[in-house]
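Taken from a larger complex, these chains appear in their original positions, while the remainder are omitted.
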Amino acid sequence: MAIEASNETGGHRRIRLGMVGGGQGAFIGAVHRIAARIDDQFELVAGALASDPVRAKTSAKELGIADGRAYGSFEEMARAEAARADGIEAVSIVTPNHLHSPVAKAFLEAGIHVICDKPLTTTVAEAEELVALVRKTGRIFVVTHNYTGYPMIRQARAMVANGDLGEIRLVKAEYLQDWLTEPLETTGQKQAAWRTDPSRSGAGGCIGDIGTHAYNLACFVSGLELDELLAQLSTFVEGRRLDDDVQILLKWKGGAKGMLWASQVAVGNENGLTLRVYGSKGGLEWAQENPNHLWFTPYGKPRQLLTRGGAGASGEAGRITRIPSGHPEGYLEGFATIYAEAARAIRAAAAGEKPHPDVVFPTVEDGLAGVKLIDAAVKSSAGNGVWVRMT
Amino acid sequence: MAIEASNETGGHRRIRLGMVGGGQGAFIGAVHRIAARIDDQFELVAGALASDPVRAKTSAKELGIADGRAYGSFEEMARAEAARADGIEAVSIVTPNHLHSPVAKAFLEAGIHVICDKPLTTTVAEAEELVALVRKTGRIFVVTHNYTGYPMIRQARAMVANGDLGEIRLVKAEYLQDWLTEPLETTGQKQAAWRTDPSRSGAGGCIGDIGTHAYNLACFVSGLELDELLAQLSTFVEGRRLDDDVQILLKWKGGAKGMLWASQVAVGNENGLTLRVYGSKGGLEWAQENPNHLWFTPYGKPRQLLTRGGAGASGEAGRITRIPSGHPEGYLEGFATIYAEAARAIRAAAAGEKPHPDVVFPTVEDGLAGVKLIDAAVKSSAGNGVWVRMT
């Protein structure tokens, strides 16, 4: 086994972390906590884990958060933690979408770094406000577009940047699930309920929940900026209040074309996020369900299977790889890399420095881009499928 | 080995076949000839194999066609063969696209059945004229959308028709190749030359050459009719005269949505024709490069791998299966099934009967649908990506 596990603290003090949302019955909160633990860079010491104060307390107790730091509201938490000498340095926001903006503002204004789930906000205006606030406060702001934490995605990005594909012609992202094939939101299933509720999710259903991930990934790897889109949003399940399928034609600046397809009713697909990028000299293909593999074809040569930690792995992949090739790293490790990168940035900020140039994470600007995608797609579709220019 | 090989003549006299096109240096002609031989239903006895008379003669000699039946032009061949007592009963047309229409007309008017490569013609008007002529002459007309000859495609179609997927919501077809990534047509490569030449291919490049196959397959399996489309055609290779990539949004009658993507510059893809169909109760996925497999997921149950000749194979697949499961049948066998179905239809016609209802092949109307697709896609794209209604 040639590659050493890495990414542990190396003697650093762990960063004090708080969490808003993520109490009992939540999904993504536990994911964030595992991700924060894997590389041992954070310790969870405070939380406003649920809107219901009783559930908030019980959840905190279960997680070993001291009584005095289990808060009933995020406002109280921001205030109290900012006032403590040993207050949290960063907060993870894992609430439904509509709360991202007020919670993030509260903590940014309290001088606390933010790690926020996606989509960033439910409106473009809120997102732009956050961008401005981040610039003003100088706090680190990380949006957990976690798929950018996969080593082979980092490698793909590096290969494109390096010109291995030549001039990029086609960028195609898909994100297919099937868990909303039936009206699950009417059964009391909590995840389905808020994700299909415009008051908590915003104007986008599938486009917001997973379309933004696919879009972020396409931009992250290709390095391209979107020029125009044309979308057809569909709601296949009767009575559903938001889209459950979205198909988008893309025109990238510089002449590349592409498509984005996200669906939550594609029966037989679990978490089928895939990315394909084709250029004048080569092609790349990647699928999230086996994230340790990346297919690369240099034009006119055989296809190559590049593997995390394997013979063709790049430095960019290697830097965030923990275990040898063939020992699969998965979703939680990719997510953990977002936290590890956040830790590096937060430590640099504490030292009054910029993060090392190798450190990469999805920023508040990337979050804004996702909200703009939702906005444009909804507009295009409302106009019965017209081209909308991204300004 | 439980399944017997089938599809041999069973004592029938072989049908006398002629061929137009397909001489030395051609690709698809040899495919048609192998396809015609596999099930032993045809014997090739006449040909106008090349536009150049010398090459026509030499090619005929190589194929064992008697001297007197190696013609210098298709007009002469139609006339002469119609006049013989032992004249050909059917003709295969394997020329570049622009000749399909005049050749087909000549043989139909001579009372000879036609097996014609796709796309049917280079204009909608020609295609409509052929439809009318077929109806008038009563001749069998088969368009070699050969992918409909794969057993698992027949099974997919039967499953959709049977309601195994519930109400169809999404139909997605892709056909990705990479052989035109560079300007191959400038190197003297014959296949690339005519396929990128509007005077021989018509108004569609990639959309005509392979987009029509993907569209035919989507319609064949889903049983749906297209209502509207919106296309972006691209030409990525400088100097190329026709599109080499096409991305289309689809609205099917009845409310289903979909996309069609065909490309000849998607580096790393050889002949990547895939079809995905999702309904309210189940999903199907199929990929041409391993055509013996069909993925089926009944909603809420594990994915199943259905195989040609395997445990879950249907009667529709079994009827056209030659060898046991696990012994792969490929492209030539699928193509041969088109010929075998043509033979059945031709024999029925000779007996003054309709073909058995199980006999299925792509008709002149299917060919017309393909030409309309090209026409609509070109119009949509020329209008900078507007919705075009299929009338």
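To keep things simple, chains are lettered A and B as they appear, and every chain counts its residues starting from 1.
Definition applied: a contact is a pair of C-beta atoms (placed from the backbone, for glycine too) under 8 Å apart; a residue touches a chain by one contact, two chains touch by 3 or more.
Everything numeric here is computed off the predicted structure, so don't read it as measured data.
Shown here are 2 copies of a single protein sequence; counted across the entire complex in this file, the number of copies is 4.
The rule is simple: only the chains that are shown with their structure count from here on.
Chain centres here are Cα averages; for chain A and chain B they lie 43 Å apart. For chain A in complex with chain B, the residues that touch the partner chain are 165, 169-170, 172, 178, 181-182, 230, 232, 234, 236, 245, 247, 249, 251, 257-259, 261, 263, 265-269, 276, 278-283, 285, 295-299, 303, 384-385, 387.
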